[in-house]
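With one protein chain held back, the other chains of the complex are shown just where they sit.
For clarity, chains are labelled A, B and C in written order, and residue numbers in each chain start from 1.
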Amino acid sequence: MGRIGVFICWCGENIARAFDMDELTEAVAEIPGVRCAIHYKYMCSEPGQALIREKIRSEKLEAVVVASCSPHMHLKTFRAAAAAAGLNPYLVEMANIREQCSWVHEPYEDETVAKAVSIIRMTVHKVLRNRALEPIRVPLTKRALVVGGGVAGIQASLDLADSGYEVVLVEREPSIGGKMAGLSETFPTLDCSQCILTPRMVEVGQHPNIRLYTYSEVESVEGFVGNFNITIRQKARYVDIEKCTGCLECWNRCPSREAPSEFDYGLTKRKAIYVPFPQAVPARPIIDLNSCAKFLRNECGTCLKVCQANAINFDDQDMLVTEQVGAIVVATGYRMYDIGREQENAKYAGYGEYGYGQYRDVIDSLQFERLLSASGPTGGEVKRPSDGAVPKKVVFIACVGSRDNAKGIPYCSKICCMYTAKHTMLYKHKVHDGQAHVFYMDIRAGGKGYEEFVRRAIEKDGARYHRGRVSKITEENGKLIVRGADTLAGAPVTIEADLVVLAAAMRPATGVLELAQKIKLGYDEFGFLSESHPKLRPVETNTAGVYICGACHAPKDIPEAVAQASAAAGKVQVLFSKGELTREPEVASVNEQTCAACFACVRTCPYLAIDKAEIRDRQGNLRKMTARVNPSLCMGCGTCVAVCPSKSVDLEGFSEEQIYEMVNGLI
Amino acid sequence: MLEFGYYPGCALHGSSSDYEQSVQACLKPLGVGLKELDDWICCGATAAHTLNHMLAVSLPARNLALAERDGVTELFAPCPMCSMELIKVNRALDGNAGLRQRVSEIVELPVTGKTQILNLIQVFQRIGVDKIRATVKKPLSHVKAACYYGCLLTRPADTLQFDDPEHPRSMETVLEALGASAVEWNYATECCGAGLTMAREETVCELSHRILTNAAAHGANCLVVACPMCHTNLDMKQADIDRRYGVHHDMMVYYLSDLIGMALGLDETQLGVDKHFVVKPLESPATQAAEMH
Amino acid sequence: MSEDFEPKIVAFVCNWCTYLAADLAGTNRLEYPPNVRILRLPCTGRVDFNLIIKALEMGADAVVVSGCHPGDCHYTAGNYHARRRWILFRELLETMGIETNRIFFSWISAAESKKWQHMITEITDQIREMGPYTAYHEISEATA
Partner (left out) sequence: MDHEASMNAALAATSVENCYQCGKCTAGCPAADEMDFMPNQVLRLVQAGDADTVMRSRAIWLCVSCLTCTTRCPQSVDCAGVMDVLRQMAAGQETVPPDMQRIKVFHRAFLDSVRRHGRINEVELIMQFKTLGFLKDRNMRLLMKDALLAPKLIQRGKFHLQGESVRDRAVVRRIFDRCMPRADRARRATADKDSASGGVV
């Protein structure tokens, strides 16, 4: 190559004040490879661009350097101009002689001029080694997968489905709804959780654009943005929900009533064939083999007999189905920290001192939600589990597990201050002569109307707040002796309570790490999924085409979970708004012949864009392993280039050769 | 035959000689030999770490050094205070070469802190609960014990690595092998005042009173301990506590070794139970059965 | 050192933070010595340490590597990689006898134009004091 046009801009006086433009242009014309060097008053103006177009044609230029302002200002402009004249836009570079030269150095100093020349020379050296590139085009399947059918997943699914895209919603449990379906009334407005959620659940169940897989899990994820290939495992349910009419005759007649109800967090028992809760979507039963008499002892079969629709199928098997989607929204939510002594990981030592699992009247806050809920096991009357008595004194303990380094969870769970205040209120509304006590460390109530809400619990509903942690709970004569402290009063406090409610920390849902590995998502040390940028890309992830929302990202309440869900849906819509995906072609690639298969690059790539690949000969024998960049995922950071010990990866646009030559040109 | 090094500590050679008697008597039929550490010195107990940090490290370290000199790899210290101090120093020395060197100079013997320290319960665990169960001659079905661990058997938990500090179960497991039952109660790991017996009686009496009261309230007919100080506070001080609070606890306080000995068929006098301050017969199964009719 | 020695400084900067800081310095007309030559890279993670040696070999008297602050990397973690590599590399350079006090690492965000100005001014003064970098050629001649 040797036909380079250099266009030097005056920017009015902004550049021209610093140089004798003729002299500068003459010096530049001397640089080897430069075919023509021209200066003009305003290069970005239409006449300026026309000049460039004209010279590209007349001088048969092979590459162009515009020496003017920052590339952040006008690189796109000039690349478009070149393209209009038939030159590949990736053969245009800019030399920044305004922001980084004329504006910051004394005018007419020799050094300033020398610097401008060397900046231009460096850019010429680079552009001599630029290659014509085509934007990477990626086909796009305009369907989305949503994983998790809690309030966040529901919101994202409906937003997408309503805007005309097909949605595949995969929910692990037999019904969608998530935690919110079991809540009583919700802060800060105290509206009934089921009243606002169930219509949305029904909408999901009936939406023509939503394909709902309940009692299903994501088995594997292949492909990349625009083209994911998803395998879904539909777990055996033993009830054919296509045939089932939902008459619930089976449920009414099933004689077994042994298993603790998942929906009531063990506060009640449920039957072997059951619908998780009356408003479930789909409102179809499922058989739990572990408590079914037929399966365990071959003693029953009632449901088989009573079902008119022949929907019961004891031979049901797990099924694998595949779906093609272009984007994925993960909304797997949270679970409660297990307060009991048994932990899946010794890091999360339990709270032996609080006697959860030992004293029946020490419960966690989700269980208390059920006790408050009109659809709950007590019909909304607050009765304690041990003897059904109405508790006259209830102690609420905040930050159980949260903010507790010794138990492995240093973070704040963010919503427990609020729901604890809510609990004291709802309790007071139901038990007028009852007294609520709260042990807390700080009250964190940042949100619209939140602080006012907490003050109302204290001022109007008389909850007594003690600032201090509880050390131990013991049970004596049917009372729970709660030993805490009031650090503001500087004294220990002992309260004899009838019921103790522990506001346990929020932890990410079980199994989320396996899911994250399948989708190649990042997560933090606690298992919460990582966003791409905490401020500017809060629902995007580092895997292109994958978005997160709700409590799988961090502890959050319903308003926040829903806002994030809509944001994630919006991001998917942005992605889907194009006919196909195009990406900047300045990406890395591996020289597979020289690659030593050390996979240092695989480990360093922040976007997981490099895979291990096999090279086989025609007989299919493995010849060697190599690294291979997926250009659809590479963001062009170049980290892999720097770590490769055998210099086998290079980055288009910033290749080894280009950079060395630029250094050469500088000095 | 198992053999352990043996560090009795001052209490077992003094006012808790009944404990030593009990330990030695019950281990013999189980085939465990004890070899007393030659010329051991006091571990310094609370006093040392109350007054001087270096001393609190050096006194136990001298004993660890003696054990290492004599090739003792497992050292049984029946007093939890002693065993906790020994383990703490072991841990402090481990991985701190500077301290090891300094302390070796102070105690005039090389010490690395590698000796394994066992408390009473761990000795029984080493023997094996199944073996104990198999050796039982007189099951203790009349015993409904409140197992009292006190504070130092399980704490500090991460240093001792012994049992759950909030809900320990190791004594209960041994008791069940003896045919005895253990009650669920609340004060298993609450402090009795330990080392303050002499210096601050009112504190000790108050704490011990609460412990005795709670055990009785949960249906225990005796307390079981594995610590000479707990025993002193709950047994010897019981009359004092009764007087102070106008109650009559009348609660037998056994060492765990007493109960094992009894289940193995030993006589209470062989075990030194007669030397306790509160001595009374527990209802035997026969009398209990008679009452029920 | 000769009176009119003007150091040549090569700056490898990332496209998203420090390059923009240098742009902003221009917009704000913050003057600094012209001795620095800026080379724009996508990310400091792209900086291979051979590049630094290359620059010194080709006659640079000092090298600057500057990118986003930790945690703010446009590509999530490239700057961490750069920093980690630098720690390893520093030892290597020292054993090779290359003066590591001519290599400068810094974090300058897109908003920190003043910091850029001050840094370049200071480094220029400092290198002017130290004189031209000749050690590389001495070393390579010695080992040749």
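In this text, a contact is a pair of C-beta atoms (placed from the backbone, for glycine too) under 8 Å apart; a residue touches a chain by one contact, two chains touch by 3 or more.
Model, not experiment: these values are computed from the prediction.
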Displayed chains contacting the withheld chain: A, B
Residue among B:Y6, B:W40, B:F76 or B:Y148 that touches the chain left out of view: B:W40
Which residue of B:C10, B:V129, B:A217 or B:V247 touches the chain not shown here: B:C10
Contact with the hidden chain (one of B:R62, B:R100, B:K144 or B:H249): B:R62
Sole residue of A:T487, A:S530, A:S589 or A:N664 that reaches the chain not shown, by the stated touch rule: A:T487
Hidden partner interface residues of chain A, rising order: 353, 403-407, 441, 467-472, 483-487, 490-493
Chain not shown, touching residues in chain B: 10-11, 13-18, 39-42, 44-56, 58-59, 62, 102, 105-108, 151-152, 155-157, 165, 190-191, 193-196, 198-200, 203, 207, 236, 275, 277
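The rule we apply is simple: only the chains that are shown with their structure count from here on.
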Separation of mean Cα positions, chain C and chain A [Å, integer]: 36
Chain B and chain C: spacing of chain centres that average the CA atoms, whole Å: 67
For chain A, residues that touch 2 or more chains besides their own: none
Per-residue multi-chain contacts in chain B, two or more chains: none
Interface residues, chain A side, partner chain B - complex: 341, 351-353, 358, 474-477, 481
Chain C contact footprint on chain A (complex, rising order): 70-72, 96, 98-101, 103-106, 109, 111-112, 114-115, 118-119, 122, 532, 542, 586, 604, 606-607, 635-639, 641-643, 651, 654, 656, 659-660, 662-664, 666-667
In the complex, chain B residues that touch chain A: 164-167, 184, 186-187, 214, 217
